[in-house]
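Not every chain is included here, but those present sit where they belong.
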Amino acid sequence: MNTIGTLFRLTTFGESHGPALGSIIDGCPAGIPLERELIQTALDRRRPGQSALVTARAEPDQVEILSGVFEGKTLGTPIAAIVRNTNQRSGDYEKLKSEDRPGHADAVWRERFKHRDHRGGGRTSGRETLCRVIGGAVAEAYLAQAFPGVRTVAWVSQVGNLVSAIPEPGLTRAMVDAHPTRCPDPVAREEMSKRILAAKEAGDSLGGCIDIRVDGLPVGLGEPIFGKMKALFALALGSVGAVTGVVWGPPDLLARIEQPGSVFHSQKDTYGGIQGGLANGEPVALRVFFKPPATLADHAKGGRHDPCIMPRAVPVLESMVSLVLADLVLQLNARPHSA
Amino acid sequence: MNTIGTLFRLTTFGESHGPALGSIIDGCPAGIPLERELIQTALDRRRPGQSALVTARAEPDQVEILSGVFEGKTLGTPIAAIVRNTNQRSGDYEKLKSEDRPGHADAVWRERFKHRDHRGGGRTSGRETLCRVIGGAVAEAYLAQAFPGVRTVAWVSQVGNLVSAIPEPGLTRAMVDAHPTRCPDPVAREEMSKRILAAKEAGDSLGGCIDIRVDGLPVGLGEPIFGKMKALFALALGSVGAVTGVVWGPPDLLARIEQPGSVFHSQKDTYGGIQGGLANGEPVALRVFFKPPATLADHAKGGRHDPCIMPRAVPVLESMVSLVLADLVLQLNARPHSA
């Protein structure tokens, strides 16, 4: 299904080469300040063509709000926002009609749905993630009212086999955005840039890691059993196409699980801020693994692709986290502590 | 919430020291052969007290079916099954009334819900996973009818820093169950045993990995976007308390993501059997990371605990996978290929 969330719900629609993509955000409370520019700014962080490191596909990706906002504030009704596809160079894609792109889901999708839009990925295109950024922007507008101290920051922590240093506390999005790699490590990012450009030149691609940190969550946020915060993060992050693994915990967690329990549990950040599925008051830490993009064939055919998707994936993952948080905050409201 | 699934739905209930735990399975089609013994056999694989490696808490865990089955076949109505808690030694737990167990979620749970059952973990106890095994047994009964070729096998692949060899294709549950570690590597498992027993002796604990393999899925199984098979696996596996990470792919996937795309995509098993969120016809491969159990404090107080939860977690993870698969099969039925 194309909807995520229980109370704060995002529904996405649109194919990469159809008339438009868009999002419906249902369940956002009324009276939340929300301007078109706020969403546009979020989309601009994900947009192609921002630097030499990413795809040159030059979609302006201008968002239009169709409903749910009036005089700069939410109405409590569904917020619909769309982005028109303007860059439909059909010549690029006509030859794809009769062949599947290697490494893409084209074949399995056609087996399942029979009828598909051969002009690019259609619904499986990474372009669908812009809808998630729209949803994330609204979720963050809500969180800014509900818990102004909440801060979600993601950064590129590994490209290929190159690992960045763990950043200091206090990392901000501005610090991450300061470099096209979205890696805050001043040494590693220069080398990352070189490798990404080399991969682009070679028609190759690179995977890696993004780490995420969330500060300021209220203790107890989350729901038990199948609504555990970590399970919902896994669903939300695992629904992003290029993501191939999720770890709940600090950047070195996979090394730590080799430790005996007596050592493991002696470190207070070891739970990644989540115990029993609920926020425990420590910062939440998540690590997300990416496979290299499957775009080599596109290169051979003159298509445009991202040699490394992670710089552009940073705002997408932040959006998925914010959507989960907004949903859990509404659920916490529903059954507050004092009940 | 305490329910997982869209069409094949499991709801679990029960506290570790209340009268009973149980499961409701809603959405299982009518006419599926299902005997009490089938569920009991599944529960016996998870039961405490099976070997020296696991907790001695000797619950017989006898299941009773309350509804949904008649003359050995499902009725198409909700299947309710319960397990009575018989081992309620209140003396063990009275002293816990006024203190939180270190490494457990007690404090955060009390912050959230105020009123809690201090006699052990209550709803956060690992004992809740028996309800998932009940659900998994029903899911597997259904899958055996719908797609008789589907085989889900999980095994312990790492304990502490000790890594087992990757098993040959053709691994069966019987082969896994042949050793109390549930590791099929004849060399590694002996060493694993020793380490687990040593940890038990020392009041310590060990984490590690379980790998899962699913054969025989129909091509195209899964749903797009937020219903991607990998996202649903992440939700289902991530909802298990001790799980701290999930990777979709073969056992060496985290090494492979350091490869350039040209190498990564040249290996046909690299997608872990899932592309665009849908089964691609290859075996599905998953890797699940476990933190060491937080049971050291229990040891100090004479409580009973598992020094390494993974041998008993194997049937729990298989159950979660089977629940996701049964749900996706029903969704595939709803919108079949030929529509």
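Each chain carries a letter (A and B) given by its place in the written order, and its residues are counted from 1.
What we mean here is this: a residue touches a chain if its C-beta (ideal position, glycine included) is under 8 Å from a C-beta of that chain, and two chains touch if they have at least 3 such contacts.
No experiment lies behind these values; they were computed from the predicted model shown.
**Q** Assuming 2 chains are placed, give the number of copies in the entire complex as this structure defines it.
**A** 4
Going forward, only the chains that are shown with their structure count from here on.
**Q** Measure off the straight-line distance from the CA centroid of subunit A to the CA centroid of subunit B, and report it in whole Å.
**A** That gives a centre separation of 28 Å.
**Q** Which subunit B residues qualify as touching subunit A in the complex?
**A** That would be residues 1-4, 6, 12, 102-105, 107-109, 111-114, 123-124, 128, 160-161, 199, 202-208, 219-220, 222-228, 230-239, 241, 244-249, 253-254, 256-262, 264-265, 270, 272, 275-281, 287, 289-296, 337-338 of subunit B.
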